[in-house]
Structures are given as C-alpha cells and as structure tokens.
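For this depiction, one protein chain was excluded, whereas all remaining protein chains were kept in their positions.
As written, the chains take the letters A and B, and residue 1 is the first residue of each chain.
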Amino acid sequence: MFLTNTEEIPGKNIITCYGVVSGSTVRAKHAGRDMMAGLKNIFGGELKGYTELLGESRDQAIERMKDQAQQVGANAIVNVRFSTSSVAAGAAEIYVYGTAVRVE
Amino acid sequence: MIDLKILGILIALGYFFGKWAERSHYKSIIKREKEFAKLPTTSTKKPLGNPMVAKAELVCGSVVVSVDYFKRILAALRNIFGGAVQSYETLVDRARREAILRMKESCNNADQIINLRIETSSISKGGKNKIGSVEVLAYGTAIYCMKHNGL
Partner (left out) sequence: MDYKPILPERNSNISHNHPVKEFIILASGVVGFILVCFWVLGFFVDIAVNNLSPEKEGLLFSKVNINMGVKADDEPEKREAVQAVVDSLRTCIDVDYPVQVTIIESEKLNAFAFPGGHIVVFTAILDKMESENGLAFILAHELAHFKNRDHLRSLGRGIVLAALSSMLTGADSSISRLLAPTGYLGQAQFSQSRETKADISALEALNCRYGHVGGATEFFEIIQKNGQDVKEGALHYFASHPELRYRIQALRKTAKEKGFHFEEVKELFL
C-alpha cells in the first residue's frame, strides 16, 4: 500500500479512484505521564512520553486508513493529510485522510 | 449516597439515550452516503479526468456533536489508565461523516468535489460543568463541468 502526500505517485499511473478514506484514533494519556509532564513543566525539555503516545496513535490511525482503502480495493493512497486536535480534556484525536486509488 | 445515585441515573440516561441517538445517526449517515456516493470527492488538487471546468466554488459543511454523560465518565476513567478512548472514537467518526455529507448536500448539482480538507476542534472540551462537544468542518472546491450542447 503506497502512501504519498503528492497528487500522483511518481512513475506510476492512476487507473481508478475510490474517493476519500480516513483513519482516526482518540487517545488519552494516563495519570503517570501526566505527572511526568507536570515535572517537565518545571524543568523544560521534550515530553518524550507524549511524543511516543502521539506517534503510536498516528501509526494506528494510518493503519486504519490503509484498512479502509484495502476494503474498497485500492492499492495506494495519495494526497494524505494529517490533523491533530484535542477533543476532550486529556485526550487527543489524530486524524489522517487521503484519496484511495489503484495504480500500476 | 444521594450523589452516587444521581451519578448512576445520569450515567444510565446517558448510556441509553446516547446509544439510541448514535444508532439512528449512523443509520441516517449510511443511507445518505449511499445516495451521495455518485458525487466524486477527493483530496487531490486536480479534478478527475481533466474535464472542462465551468465553475469552481468553495463549499463546506459543519456539525457540532455533543457527548453524553456515559461517554464523559468513560473518557475520565480512560484518562487515569491511558489508551484508546473508544467512546470518543464513534463521536468524531459520526461528526466527520456528517460534516462531509452536509458539504455534499450543499452543492447537489456539482460534478466533483476536490481538495477536501477537514478540521476538527472541540468546544469547551467538557471540563467542569461545561458542554463537551466536537466540531468538525469539512470544506473543498466543488467543480461544475461544462455541459456539451445537446446533452
């Protein structure tokens, strides 16, 4: 399954377009990460816990989008876009969407 | 003890009414998606098939969906242990599909919608005594192709 955020996959032709597919997850941090983040608020620096958490969520969202694309019979997704937003106190939604196509 | 009872009643109300609202919303969404499946929607910048474009116009659709009490409690519990907040996943999924449908509904005669973008945001995030709700905005460019004379 190819993923790009360009219009076309360089070197390949798009033969069929299946429309927009998307994947999303909503993840919450747990109390432990919260306390570490609180400490970091004093000392500064990268919040590795959160980076990891959001990275995992992003991977899962991409997996879900690929799964949807496979269901409709595509073998590539073009023009992929990401969006992160906070939907509840302490929880973030990662959303990824793109156009599912069949290339050769 | 009264507090716990009230909590229990609110949770039960939230669960049953929320489940019912969700189910009927999903039914409506699936029905309308079938109707609008014929309108090609992509997130690419170029229209499919390179047609002669008569008109291009920005269209958008938005919706705000609120959480019910059961979802809130579940999210609060998840906040302690971490992990996927299942209750909110259905919420944003519904909101997003509804927003895309509303966008499609607003331009019924269009031939294509290109450059679809989706923005999600939350209103008040559901903190103490505030309404927790999710707003989704879907926008894109609707393309009206030139009709050949005689068709």
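Following the convention adopted for this analysis, a contact is a pair of C-beta atoms (placed from the backbone, for glycine too) under 8 Å apart; a residue touches a chain by one contact, two chains touch by 3 or more.
What you see is a predicted model, and the numbers here were worked out from it, not measured in a lab.
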Candidate in contact with the missing chain, chosen from B:86, B:106 or B:124: B:86
Chain A residues that touch the omitted chain in the full complex: 14-19, 21-24, 31, 64, 67-68, 71-73
Touch list for chain B against the chain that is not drawn: 1, 3-4, 6-7, 15, 30, 33-34, 37-38, 40, 48-49, 70, 73-74, 77-78, 80-81, 84, 86-87, 89-90, 93, 128
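Everything that follows uses one rule, which is that only the chains that are shown with their structure count from here on.
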Length of the line joining the C-alpha centres of chain A and chain B, rounded to whole Å: 17
Residues on chain B engaged by chain A in the complex (per definition of touch): 37, 40-46, 48, 67, 72, 75, 78-85, 88-89, 91-93, 96, 100, 116-122, 125-127, 132, 134
Complex contact set, residues of chain A against chain B: 7, 17, 19-20, 22, 24-33, 53, 60, 78-79, 81, 83, 85-91, 93, 95, 97-99
